[in-house]
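First comes the structure, then the notes that go with it.
All protein chains but one are shown in place.
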Amino acid sequence: MSGTSSAAEDRVAIASNWRLVWWRFRRHRLAMISAGLLIFMYMIVLAPDFFSVQDPERTDARQAFIPVQMIHFFDDGSLSPWVPTITGKRHPVTLRMEWVADPARKVGVRFFARGYSYRVLGVFETNVHLIAPADPTQRIFLLGSDRLGRDQWSRIMHGTQTSMTVGLVAVALSVILGVVLGGLSGYVGGKTDQVIQRIIELLQSVPTIPIWLALSAALPRDWTPIQVFFAITVILSLVGWTTLGREVRGRFLALREEDFVLAARLAGCSRMRIILRHMVPTFASHIIATSSLAIPVMIINETSLSFLGLGIRPPAISWGVLLQEAQNIQTLALAPWLLTPGLVVIVAVLAFNLVGDGLRDAADPYSN
Amino acid sequence: MTRYIAQRLLILPLLMVIYSFVIFLIIQAPPGDFLTAYVATLASSGSSISADQIAALRHQYGLDQPFLVQYFLWMQNLLHGDFGLSLEYQRPNADLISEQLGLTLALALFSFVLTWAIAVPAGIYSATHPRSLIDHVLTVINYVGVATPNFMLALILMWLAFAYFDINVSGLFSPEFVDAPWSFARVGDLLFHIWLPGLVLGIAGTARLSRIMRANLLDELNKPYVVTARAKGMREWRLVLRYPVRLAFNPLVSTIGWYLPALFSGSLIVATVMNLPNIGPLLLRALINQDMYLAGGILLIYSFLTIVGTLLSDVLLALLDPRIRVES
Partner (left out) sequence: MVRDVKRRVALIGLAAGAGVLATGSSVLAQAGRYKEAASVTELVRAGKLPAIEARLPENPLVVPVVERVGEYGGIWRRAFLGPADSNNYIRVVYDSLFRFSPDGAKIEPKIAAGAESSADYKVWTINLRKGSRWSDGAPFTADDILFWYTDVLLNKELTPTLPGWIRNADGSAAKVEKASETAVRFTYLAPATLFLTAVANQDGADRTFAMFLPAHYLKKFHPAHAAKADIDKVAAAAGFKTWTELFANRNAPPENPERPTMAAWAPISRASDPIFTLRRNPYYVGVDTAGNQLPYIDEVRFTFFADVQALNLAAIAGNFDMQERHINMTNYPVLKDQEKTGKYRIITWPTFGGADAVIAINQTYAADPVMGKVMATKDFRVALSFAINRDQIKESVFLGLGEARQGVPAPWHPYFPGAEWAQKYTEFKRDEANKLLDGIGLTKKDAQGFRLLSNGKPATIEISVVPAFGAWPDVALLVGKDWEAVGIKTIVQIRERALHFKMGENNELMAEVWNEDTSAFPYTGNAKVDPRNAPILTMGPLWRRWYATSGKDGVEPPPEMKRIVEIVDKARTVGPEEQIKLSQELYRNWADNVYEIGTIGLTPMVQGVVVAAAKFRNVPTTLGNDWPLRSPGNARTEQFFFSK
């Protein structure tokens, strides 16, 4: 046995459970990449305007359905990013907007340049953007424009903010509900268990759609789309806690016979304290892994419901709203770049799943 | 065990009563009623109706009665096995539901079988050849499969089929077969149309299932009995199929009960987008048009299936794995 390995063993021996999880997680390369990606996406959530090229709500009838404009990084051999100028006109017969790129006329693109001003987290005002046209009066469309001439790139950035937040908040709420109710059910047992189990079954048996319809009608009408969106998040979690609740219950059923729980009970701890301080920590890592797997489900739910026109509605922007606006033949046939939010959904969900799997493996003490 | 099942069965009627009330509450919660929705439909297709006509129809359909009265009337009819009359279709709800039931089940079963037929072998292969190229490819496909919203997939596939192969894949039948009597030709037509929706519906389930299969099987393959069997010279495929696969199956089989309600509800959006004759769109329309007795009837069936499904899952789990203690 060499000195270093025994030092490592010592390190392991004294490391906290969380540290062990982290070490194991770190070894999971895909999960690490995904985690990095998610951190980047949550940076977008914090300041979508910084990542936007222009105001996502800015319309211009004369700039509808502009295709993707690729950034060219070199101009005459020197590093000077640009996109070609485009000119468009309506086809006289099909009435379709048709765009021609003119590479001879260039629109300069700059990084960390000035654009429209915005507030970061509602605190301070700035007008610096990650990417912006060198001439602020010009417009560039890195992912094309939609039917009203809005910039798809910037809209995706703002959609990211909404959809990622919905996922996170809804899961956070469901975790709280799931742990408390599932814990009660598993720990107390008897009638409480029966009632909670039947409530779970009821919630799982009623498809989300009617709850949605009822909800969208029951919300106060003077609510802004933002308020509606938070209400919808809450409802998502009201329905979504059941799976976790069942799992937690199962854990509790197994744990409540354990000695340490008995010891705590004999020491006179309250029920809530036993649940929250003694039992929950033993499977907290499992809960986190499950939650990170639940976030993508929430995101898909959000997109599905917005897609049906029952979730978040314009002028609020979410991935679902963007997809819903792209759900027509005109888009599929003539403006396929408007489907990019779908790709973003896939990437985000993929990342969450990979991180979730990585966490689950890492949290499992029996995995090697 | 018998006592446990009996107990669960005994509270079933009580549960159904509670469910029915909650369901009625939900379908009644949106403001307005069938006629508000009907006026809206007319208006949005360029027609109009006078206020007097609306009032007359509202009275005729009994929509001007208080909530509880409407609920009790509904329950009274239900107890006589009468699902009531659809306000929109003007036909008995039981007929409407049963008409859609056959094809709904056919599609659900097809996608269910497809799911298992793809997921199980893929899972077994991945588990027995971990970290091989094919395993990696399957893993990527699985992740993407879970991550893609199926309605989007449906829409894109439909467009591609039209744009590049000039075929319209919406619906379950070609126009000439939609209301034709059953024949070999019609079954053939159905088989030609069913694979795409079946695949779209099954893709997420397939991905999830094969991942679970892979994980479960990997766990089993590391167990001592496998090592022993292998050491004794048992042929590899026979060894894998005979014991570990069977054990890895257990947790999956126990979830079959959950498929019962999912058989219906899973297809709601896809069936709408792909224009499939299905209970999903029927429910969606009933909800949007506030055809409440139809929506209520379908939701009641859902809840019933859920209760039965849960019971079935619990029983299967207990039967398959004696280690699980049935609590009384």
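All chains are identified by letter, namely A and B, in their written order; residue positions are counted from 1 within each chain.
The rule we apply is simple: contacts are C-beta pairs under 8 Å (C-beta built on N, C-alpha and C of every residue); 3 or more make two chains touch, one makes a residue touch a chain.
Worth saying up front: this structure is predicted, and the values here are computed from it rather than measured.
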Per the definition of touch given earlier, which of B:Leu15, B:Met158 or B:Ala248 contacts the omitted chain?
-> B:Met158
Kindly state which of the options B:Gly205, B:Pro244 or B:Pro277 is in contact with the chain not pictured.
-> B:Pro277
Looking at B:Ile27, B:Leu85 or B:Leu196, which makes contact with the chain not pictured?
-> B:Leu85
May I ask which residue of A:Leu79, A:Leu95 or A:Leu266 touches the chain that does not appear here?
-> A:Leu95
Where subunit A meets the chain that is not shown, the residues are 57, 59-62, 64, 90-91, 93-96, 147-149, 213, 216-217, 221-222, 224, 309-310, 313-315, 327-330, 333-334
Residue ranges of subunit B at the interface with the undisplayed chain = 30-32, 36-57, 59-60, 62, 82, 84-86, 88-92, 96, 155, 158-159, 162, 166, 168, 170, 175, 178-179, 271-277, 281, 284-285, 288-290
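In the analysis below, only the chains that are shown with their structure count from here on.
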Please name which positions on subunit B make contact with subunit A in the complex.
-> 15, 18-19, 22-23, 26-27, 29-31, 143-144, 146-149, 151-152, 155-156, 159, 163, 261, 265, 268-269, 272, 283-284, 287-288, 295, 299, 302-303, 305-307, 310
Any idea which subunit A residues touch subunit B in the complex?
-> 198, 201-202, 204-207, 209-211, 213-214, 216-218, 296, 300, 303-304, 307-308, 323, 327, 329, 332-333, 339, 342, 345-350, 353-354
